[in-house]
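Rest of the complex left out; these chains stay put.
Letters A and B mark the chains as written, and numbering starts fresh at 1 in each.
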Amino acid sequence: MTIQEIAEWLKGEILGGDSRIAQEILNVAKIEEAAQGTITFLANPKYEKYLENTQASAVLVSRKLDTRKYEHRSSLVFIKVDDPYVAFLQVLKHFTPKIELFNSGIHPTAFIASNAQIGENVSLGPNVVVGEQAVIGRGTKVGAGCVVGNYTHIGEDCTFYPNVVVYHQCQIGNRVNLHSGVVVGSDGFGFAPQSDGSYEKIPQLGIVVIEDDVEIGANTTIDRATIGETRICRGVKLDNLIQIAHNVVVGENTVIAAQTGISGSTKIGKNCQIAGQVGIAGHIHIADRTVILAQSGVPNNIEEPGKTLFGYPADDARKAQRAYIGLKMLPDTIREIAALQKKVTELENKISELQHKEK
Amino acid sequence: MTIQEIAEWLKGEILGGDSRIAQEILNVAKIEEAAQGTITFLANPKYEKYLENTQASAVLVSRKLDTRKYEHRSSLVFIKVDDPYVAFLQVLKHFTPKIELFNSGIHPTAFIASNAQIGENVSLGPNVVVGEQAVIGRGTKVGAGCVVGNYTHIGEDCTFYPNVVVYHQCQIGNRVNLHSGVVVGSDGFGFAPQSDGSYEKIPQLGIVVIEDDVEIGANTTIDRATIGETRICRGVKLDNLIQIAHNVVVGENTVIAAQTGISGSTKIGKNCQIAGQVGIAGHIHIADRTVILAQSGVPNNIEEPGKTLFGYPADDARKAQRAYIGLKMLPDTIREIAALQKKVTELENKISELQHKEK
């Protein structure tokens, strides 16, 4: 595609209309690494400095950007669009190479229980294991070494990367992507203390339900419920190395970043954004649209929707960040208090003296 | 079983003795999701509100519960027991479906070194690999894709879920459950700094010993010792995504929740309870029966047994929680100090004035 064709396709406005707009675009690139023949984008103002030097042939920018100051960059064509990031995504998809990552059909080393049901156009990689009575929907691709437990149902057009394990009896919707090392349906962490100090295992009889359009990052673990279900609702996106405990519910379109952990029986609302390394206590609920910043600890219910929280115990983020800045001043603060105490004692003495003289 | 039979079996007291107690119980359920024909329980007072609406046919409650206020719930039979949770566990086990999760015998795709020893009634799933001189005890079940290293000994009646890896020379006791993605015996993190800024690997020659009745959650990692052993003692329960570094010892019947990390050579006592996302420094020891709350950081020895700790540096939990609440007030505190400083300066001026007049 030429620059002009791309601009027309994205309904963008070309700045400058000279011969350069007929140039063919060969690839996409990051603004700081772009070579000639590539198209890039500017969305985060932090990166605007790269407009001075980028070797890209075209750059997608916001309609609000004042491009006059870049008129000297004569080799660079600006395409103004409403949302340069969204426009870039379109371009990105257009240039995505069609590498086939999964073999077509059933690999001869895949082991499928005789009573499992495999849909049309399913890809099963080498050494895949599909258990008794399991169901895999049409168009689903299961990478090498994945294990699908007995009685587990998997929907259509899912992608499981190599070495995923889904335990028995779980239910997975359509268009679910599980990255390598994901474990779904492992036993919840439940043990009843005995009088001799040992623990007896509480059977974990429930299941995991993952609804449609969920993506789960590498090595994330999702435990099955004690009874009932652990549920990851439609559109949820989980990053790598996350822990979801038994009987948790993660609401629709909530996104959670890496290494966060959610304790047992907690219900997370819809459209929440939870950053990395957050810990959320068990048996609580988090309101819809809650934003929780990185490394926070949430011990209690969050009742009011749409708040941004930080710290431990997680609280209004601005207030909490001021508190953490105050923490750094604390040794000074303590010194100031000691100085004040000394001054007040001096004042008390002086006043006693004055009062004494009065008499 | 009928409600009456269950009550007799559990030595419980039935509240109301009418025809309903002959009803057949078909399944177990959580109180908030229970349907007719199920039995549920009430242990945590937080859930008492569900007694107003639960559709369960029977509910196990504490002998202390005042059930008179629920007399209008005529469809609900109360069974009073000493410990409703323990009683429910009994019922839970009774209703556990007998789903066979592992194939019987040795799957034809399992690869077993010719000098490995496999006990009676061992189940090896598809693609299991058992190394040279390895030993697997009678009744142990090894799921698909597990790898048992050379010279590793595994006891009797263990359950390894799919895709577990145990490196070479490790020793695993009886009735040990390892969930999918667990790695036992990976190299400890030891590198000696060189004068040019690079690092030389320190060989990790030790092993991991896991004693009897241990359960380890999905994707948890346990490193082998540099020399000697990393040891997980009898009855320990580890949740998912935990890191146990080289030469650590975790004492008997200690339980550790998800995403906690224990640094090298640290010794954890017996019967400790360590919550999630805790970090424990290396080369220290933690006394028996220590309780450590979530997200704490423990930099030093804990000498006194039975304490409950929180925060960084982990300290008496009540004191630490007050401190974190104080942290939220810190910006106000700092403002108050500034106001005090101003007032004290004013007082100083007034006193100078008074002293001056005196003269």
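One rule holds for everything that comes next: a contact is a pair of C-beta atoms (placed from the backbone, for glycine too) under 8 Å apart; a residue touches a chain by one contact, two chains touch by 3 or more.
Predicted, not measured: the structure shown is a model, and the values here were computed from it.
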Total copies in the full complex, given that 2 are placed here: 3
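FYI, only the chains that are shown with their structure count from here on.
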Centre-of-Cα separation between subunit B and subunit A, whole angstrom: 25
Please give the residue numbers of subunit A that touch subunit B in the complex, ascending. 109, 111, 127, 129, 145, 147, 149-151, 163, 165, 167-169, 181, 183, 186-187, 189, 191-192, 197-203, 205, 219, 221, 223, 227-228, 241, 243, 245, 247, 259, 261, 263, 277, 279, 281, 283, 297, 311-313, 315, 319-320, 322-324, 326-327, 329-330, 333, 336-337, 340, 343-344, 347, 350-351, 354, 357
So in the complex, which bits of subunit B are touching subunit A? 28-30, 33, 44, 46, 85-86, 89, 92-93, 95-97, 99-101, 107, 109, 125-127, 143-145, 161-163, 177, 179-181, 213, 215, 217-219, 235, 237, 239-241, 252-253, 255, 257-259, 270-271, 276-277, 294-295, 324-325, 327-331, 333-334, 337, 340-341, 344, 347-348, 351, 354-355, 358
